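Structure provided below as structure tokens; questions to follow.
With one protein chain removed, the remaining protein chains of the complex are shown where they sit.
As written, the chain order gives the labels A, B and C, with residue 1 at the start of each chain.
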Amino acid sequence: MELDLAREFYRKMLLIRRFEEKCVELYSKEKIRGFLHLYIGEEAIAVGIMDALSPEDAVFTTYRDHGQALARGIQPNRILAEMYGKVEGCSRGRGGSMHLFDAHTHFYGGNAIVAGGLPLAVGMALADKMMKRNRVTVCIFGDGAVAEGEFHESLNLAALWHLPVLFVCENNGYAMGTALEFTESETNISLKAAAYRISSRQVDGMDVVAVAEAAQEAVSEIRAGNGPVFIECLTYRFRAHSMFDAERYREKSEVEEWKKKDPLLLLHQRFPNIDIDKYETEIVQIIDEAVDFAENGTLESIDDLEKFVYSCEVIP
Amino acid sequence: MELDLAREFYRKMLLIRRFEEKCVELYSKEKIRGFLHLYIGEEAIAVGIMDALSPEDAVFTTYRDHGQALARGIQPNRILAEMYGKVEGCSRGRGGSMHLFDAHTHFYGGNAIVAGGLPLAVGMALADKMMKRNRVTVCIFGDGAVAEGEFHESLNLAALWHLPVLFVCENNGYAMGTALEFTESETNISLKAAAYRISSRQVDGMDVVAVAEAAQEAVSEIRAGNGPVFIECLTYRFRAHSMFDAERYREKSEVEEWKKKDPLLLLHQRFPNIDIDKYETEIVQIIDEAVDFAENGTLESIDDLEKFVYSCEVIP
Amino acid sequence: MSEKITYREAVRKGIREAMENDKRVFLMGEDVGHYGGSYAVSMGFLELFGSERIIDTPLSESAFTGAGIGAALGGMRPIVEIMTVNFSLLALDQIMNNAATLLHMSGGQFNVPLVIRMATGGGKQLAAQHSHSLEGLYAHIPGLKVLIPATVQDAYDMVALALADPDPVLIFENVMLYNIKGELDTEALPLVIGKAKTERTGKDLTILTYGISLFKALEAAEILSSEGIDAEVIDLRSLRPLDDETIMNSVAKTHRVMIVDEGWKSGSISAEIMARINEQAFFELDAPMGRVCTVEVPIPYASHLEQAALPSTEKIVTMGRKLMEKS
Partner (left out) sequence: MSEKITYREAVRKGIREAMENDKRVFLMGEDVGHYGGSYAVSMGFLELFGSERIIDTPLSESAFTGAGIGAALGGMRPIVEIMTVNFSLLALDQIMNNAATLLHMSGGQFNVPLVIRMATGGGKQLAAQHSHSLEGLYAHIPGLKVLIPATVQDAYDMVALALADPDPVLIFENVMLYNIKGELDTEALPLVIGKAKTERTGKDLTILTYGISLFKALEAAEILSSEGIDAEVIDLRSLRPLDDETIMNSVAKTHRVMIVDEGWKSGSISAEIMARINEQAFFELDAPMGRVCTVEVPIPYASHLEQAALPSTEKIVTMGRKLMEKS
């Protein structure tokens, strides 16, 4: 891989990392509320996957969505304003951290029902196929989603109808506090996907280069009309599931072990020439600006509470 | 296999066949109403599977349940009375053809929601495991159920918790009018089950001996504490899905082809010594008696309509 | 142009014309293709439109309903057929948590122009798992619209009406209506969602109803009329939104109200209608309102029990008499 691309990857991952750290700070200050799920440790996945997409492609993801939103190119300002519940937020403050949306980048959320986004992605891909649009729909979800019936139904539909979907499982080993071994009789998720005759593979989710390569390959396969592809990314979340979590379910040593595989660290080891300090400085500014933007955002009038329940009330 | 057992199998399959034929007649006479799903062509499965069970074992099945009910030993009288909607019916006339129940034989229905019975069977097996009862729970469903999320969730739970369940898929190639190739990306259902690490096999569902052997083996495995087993029985329904069905979705020739594998025919070919006529005579009597019984049954008083919504109203 | 056709043919015609007029419209559901639709609504459509637009789905209510939502997001105009409302519970998460909320959660960015049709209702001896009437439950959900055609005309018109809406619309077709014939005027004025229709004018008593119960109510009104009770019968047609205006105007005229619906009594849509009349027209009432609903029991198989559980012309007549007594 070229150094330029590596730099780009590093910068994006660092942006996510620092953004998430700022979120923690803002959560403690009660600027952000509700559930807050951090992406720290998993940055390589969002960055590697989004790199393979073209602007027209569609993205569906879960409540742990800041990383994907940033990597997809939604402005930090609008993401943070969303978490502040401001009109300038990418969902006008209606969605919050778990429900980031953005029409410009075809970012369809931010779904807080585990596995709830899979059928939507299948439907989007169906629309693409019917309309003969050469698009890819990426559908991201966690290992916890694999146990849900909707996982099964959706994979079957996608395979049966040869739909242009890229399924990406962020397997971080835990669904909240429940380890994968307590939720799946077959813990190799890529094998499960293969049982639907879907082209399926496992990749090191801490290695952004590996993820990006797998994603590129998958996206080409899909664009060639070969139907869905499934990528299982082996990863780990360095932080708690959300802001309320006693983390009784895993050993500190396990966390430390995984931190040795920190995606930023790994990439830097491979490309020592990346000028980290430069990015740090840039990113501090970006994030400070985002905080300013969010702070100065507008609270929607309570009179407008019932807007957006139906389209006739959509503000033009 | 011994001739005696073959005779017994034949007699049971014939009883089912003739019983179903009588049902058609009674349906035309409007004695039976609602949906009526016939088991004709699939008799070998119910008879083969039930043969492997002991009286304490539990059975969960679908709306296509006459065959299993008869093979399990529920009296034809009570089954037919049920379809007449009479108090003497095995569900007191509340359930009808799709909802046969019988506490004595641990027959837990007759579930008309496709795949709806799978979680129940898993739960029953869980109770058995917790209570250390050495029982097997049999769970019967069609190929159509395989696409439902509950199939996936239930198989995973059973495998994960090593539960004593025998899953039996009656793969007759169609879910109503939709052929398996239109519903599953992987049409080998036993392979799908294996993806949960469940011991899984395919068997000729037209061959009662093969089914019985597979069931015996499976039940022993389960009783030995090895967790769930999955048997896919390849079969065919000779009649329409239910009484309303234009059968536009399959060729007559296909039906004729399968009729050459009629389970009664196959068994008789293998054991020509079976005295069919004797059984025919016996069975005519049994069925005539059942019709009499049902005809003379009682209609429940309308005053009791709200009974059985809650247990305090259960008639002792 | 006017013709006499069945309710089934009306729905069928509505869908066929929509598909002919708009390439974005397609039909998806269990057995809509090769089988021809479990209630034969789409018989022959597979041959007519091909398997790209008449899509037989596996038994996966949650995923194919969700796929309908996704396809709607993607610019199509899907008609998802859930074979019967009984199976829609498996898709309720998708309907409530996605179809009904996406527009709002996205701050107005993503609307969901999806139509979901379901067969509904009891009366065919299909027992407890196959006889639900849950339209009232769906009418509780903000973000959805809930239409119930009772007549052949509405069965036809509502397909286009629902497809023209930018948001998710549910259409409930009562299984007992498919074979009923009625007049269809294909050049009738376009409908508007949320307008009730007064099917019989009267001055003594307002009967509010919809779907199959409309016909029972009309029959009951004739019987009551012979006893000197002049009932007004209103077909609500839409349960979300409800046409408060038409309802309150009628109440202001008759001062007595009966509601007939096939939901289980407690918590059925009739309760909501009573609540609104209480709120908006309390002082117009001369007597307590009455309702005829389904008895609160899982529907039994035996015909006499099932019939005893469902609303009937007789029960409506009895309730009508009772309401006229009180004051």
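Details
The rule we apply is simple: a contact is a pair of C-beta atoms (placed from the backbone, for glycine too) under 8 Å apart; a residue touches a chain by one contact, two chains touch by 3 or more.
In this text the structure is predicted, and so the values were computed from the model without any measurement.
Touch with the chain that is not drawn comes from one residue among B:Val122, B:Val138, B:Ala218 or B:Ala290, which is B:Val122.
Here one chain is not drawn; of A:Val47, A:Ala115 or A:Ile287, the residue touching it is A:Ala115. The residue from A:Ala210, A:Val255 or A:Val309 that touches the chain not shown here is A:Val309.
Summary of contacts with the chain left out: across C:His140, C:Arg200 or C:His304, the touching residue is C:His140.
Considering the complete assembly, subunit B touches the hidden chain via residues 58, 89-95, 99, 101-103, 108-111, 113, 116, 118-128, 130-131, 149-150, 153-154, 156-157, 160, 307-312, 314-315.
In the full complex, subunit C contacts the hidden chain through residues 62, 86-87, 89-90, 92-93, 96-97, 100-101, 104-105, 127-129, 132, 136-137, 139-143, 240, 242, 263-264, 266-272, 274-275, 278-279, 282-283, 285, 287-291, 296-298, 300. Listed here are the subunit A residues that touch the chain not shown: 33-35, 82, 85-86, 91, 93-99, 111-116, 144-145, 147-149, 175-179, 182-184, 245-246, 248-249, 299-300, 302, 305-306, 308-309.
Operating definition for what follows: only the chains that are shown with their structure count from here on.
Among the remaining chains, those touching subunit B as well as subunit C are A. Each chain gets a centre from its C-alpha atoms; the one nearest the centre of all protein C-alpha atoms is C. We define each chain's centre as the mean of its Cα atoms; on that basis subunit A and subunit C are separated by 40 Å. Each of residues 149-150, 153, 156, 160 in subunit A touches at least two other chains.
Contact of a single residue of subunit C with at least two other chains is seen at positions 57-58, 60, 62-63.
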